[in-house]
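Report on one structure; see the data block that follows.
What you see is the complex with one protein chain gone and the rest in place.
Labels run A and B following the written order; every chain starts at residue 1.
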Amino acid sequence: MKSNSGARVVAKVEPTLAHRISTKLYSKPKLRLQLLLSAPVTWLGLVYIAALLALLVTAFFTVDSFTGNLTPGFSLENFASLFTNSLYSTVTFRTIGIALAVTVVDVLLALPIAFYMAKVASPRARGVLVISILMPLWASYLVKAYAWRSLLSNVGIFAWLLRPIGLDTPGYSLLGAGITLGYLWLPYVILPIYASLEKVPSNLLEASSDLGAKTWPTLRRIVFPLILPGIVAGSIFSFSLTLGDYITINIVGGANQMLGNLVYSNVGVANNLPMAAAIALVPVLIMFGYLSAVRRTGALDNL
Amino acid sequence: MRITATVKLLAIGSAAMLALSGCASSNNGGDMLQSLGDNEKTVSLLGWPGYAEDGSTDPAYDWVTPFEKESGCNVTFKPYGTSDEAITLFKTGDYDAIAASGDATLRLIAAGDVQPLNTALIPNYAGVYEFLKNRDFNTVDGKTYGVPHGYGANLLMYNTDVVKPAPTSWSVVFDGASAYKGKVTAYDSPIYIADAALYLMKHNTDLGITNPYALDETQLAAAVTLLKAQKENVGEYWSDYLKSIQSFTTGDSVVGTTWQVIKNYTPAEAHVEAILPSEGATGWSDSWMISSKAKSPNCAYAWLNYIDSPKANAAATEYFGEAPATPDACQYGSADFCATYNAGDTEFEKQIWYWTTPIEKCLDGRTDVKCTDYAAWTQAWLEIKG
Partner (left out) sequence: MATSTPAISLKGLSKSFGKIAAVKDLNLDIGAGEFFSMLGPSGSGKTTVLRMIAGFELPTAGTVELNGEDVTQLAPFDRDVNTVFQDYALFGHMSVFENVEYGLRVRKISKAERKRKVMEALDTVRLADLADRRPSQLSGGQRQRIALARAIVVEPKVLLLDEPLGALDLKLREQMQIELKQLQRQLAITFVFVTHDQEEALTLSDRIAVFNNGKIEQLGTPQDLYERPKSEFVAGFVGTSNIFTEKESTALFGKKGRFALRPEKVTVSEKKKTGSISGIIAEVIYLGSFTRLIIDVSGIHIKATVPTDVFHRDQTVQINMSAADLVAL
């Protein structure tokens, strides 16, 4: 500033519009918060909640079976067939079964890996491990599923490894789909368990050992209660992702179908959006039940 | 994933509602054009992948650009994956014309989504194989709704190393399928029920099936039973032809229904053979149809005429792997093009039951019973897959 009475010059400068708005907002913290949140709340309200509501409403519509045109109205027909047709209960229980199996296997695999990463590995090795666990997440889901399609194939690595010892590749089957899903969601299970294990101070393990507890009692009484929220958080991922899957089962599941396939078939093949909506509410309800059950463990803070 | 699915559902839902409000009034698709006006500037097409190539996939395959130059209509093309997806997309009203298979055409006609055609305005229609004209999948009440694009059969493919003796009948995937348990493949669509019906038509004459697309309750139930038994031996169903090629190449599938194009693209070392079994086969003849709400009807007419011109028809059908709609196309494709796809072979053609949408009014002319419609087939298909 050229002037030698700088302070007075500054004082005379007309405040810019932005400056005045800032000043105004500074004195009104509530308004500030409203402005900040309006965009995301609108998004959440219109796009997210409204989409779910539309799903619920659509489930009561019907479809003209020949022309495929949607008939709005209120009909419980879709829900009735959901309960009376054995197809839907069979597929629902199969889907829940796969989701549970994938979750249990993933948690059992994730626990030792996460424990090694958080408590045993050197900081350098830990970094490498975290990156190598995150790395598959950068690859497309489809590419990984198709990679498993060739691994599980008649001439794939499973057949090559297992045939000499009298076994065979699981092939394109429920087991094949379970293995592939387990692979796909494993990082989502390892990471929250790793994060919760990392938060367990090492000196708690030392204290337990110091007080006379061998490895297993330490794991059971100290480590497990502290990482339970992380395990539940990981299981939410693997369970819900499996529940909604329809692509993997299509690629490596052979002739089997899951709930997602029924939804897809009803939209794509049958052009029956209301039925698809009614089926889609099944996993929504299952997850709602599961989430309310685990809310009390504090797992939701670990997501 | 759940979120994308939800958004997709919502999008489709609102699209369907728009379609509903748009087409509630007309149910016959309106009157056909009596004369053509000047071409509009653009035309929007919907079809199977590879039906309208403009050189962007492979510069060697381009039959859209010559059309654009000739007609002044700029083409936008949207490919679809299944007949059902095609119907959902077409109902948005965004497309002037569609290339639809027989399992979709009747549904579009009945919903009033397409308009009757004045074939006099399509000079190249005269050159089309007579056996493709006036069929129940492109003509209703004497009105022509679609002009043929090309046709093909759903053949039986098998691995010559594994499947012995060489099959001559579909029984290898039905009654005899247990010999290849876990290695049998089938087309993943409700329309595949017709394959079972065709088999029953030949082997279980008591059922009285005369048209695999006209099944009453009992006949459908028999087909479903046959398919449920088949499912025990099915390794996987296919709807993506690349997936089928891969399964036959690795040996995960050794016998099942196929298209000529799949046979052509399966590597020679996979040792596969594709035949037309003694029972005949289901097949498809695709039709180009014009939307009843077309914004560019003149350009759409121009495209329909162009795609049946010998040179363009040869390019399009050979690229996809099917027989052309017109015998004159044979001069333009590669030397054995028409022989490979049995084009014009009337003996071959007679054995094909082209995909047709099953409707309540029996297509075989029976009036004493109601036939099962496509919705019933869809439900049956879901139950077969279980």
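A few points about this structure:
Everything below uses one rule, namely that contacts are C-beta pairs under 8 Å (C-beta built on N, C-alpha and C of every residue); 3 or more make two chains touch, one makes a residue touch a chain.
Computed from a predicted model, the values in this text were never measured in an experiment.
Contacts of the undisplayed chain with the visible chains, over the whole complex, involve A. Per the touch definition above, the residue from A:113, A:175, A:226 or A:247 contacting the chain not shown is A:226. Here one chain is not drawn; of A:112, A:201 or A:289, the residue touching it is A:201. Within chain A, the residues in touch with the undisplayed chain are 201, 203-204, 206-214, 217, 221-222, 225-226.
In this section, only the chains that are shown with their structure count from here on.
We define each chain's centre as the mean of its Cα atoms; on that basis chain A and chain B are separated by 38 Å. If you check the complex, the residues on chain B that touch chain A are 1-3, 5-10, 12-13, 16-17, 19-20, 23, 82, 84-85, 87-88, 91, 107, 110-112, 182, 189-190, 231, 234-237, 243, 246-247, 250-252, 359-360, 373-376, 378-379, 381-383, 385-386.
Touching chain B in their complex are the following residues of chain A: 47-48, 51-52, 54-55, 58, 65-70, 72, 85, 87, 90-91, 149-150, 153-156, 171-172, 240-241, 244-245, 251, 253-257, 260-263, 265-273, 276-277, 280, 283-284.
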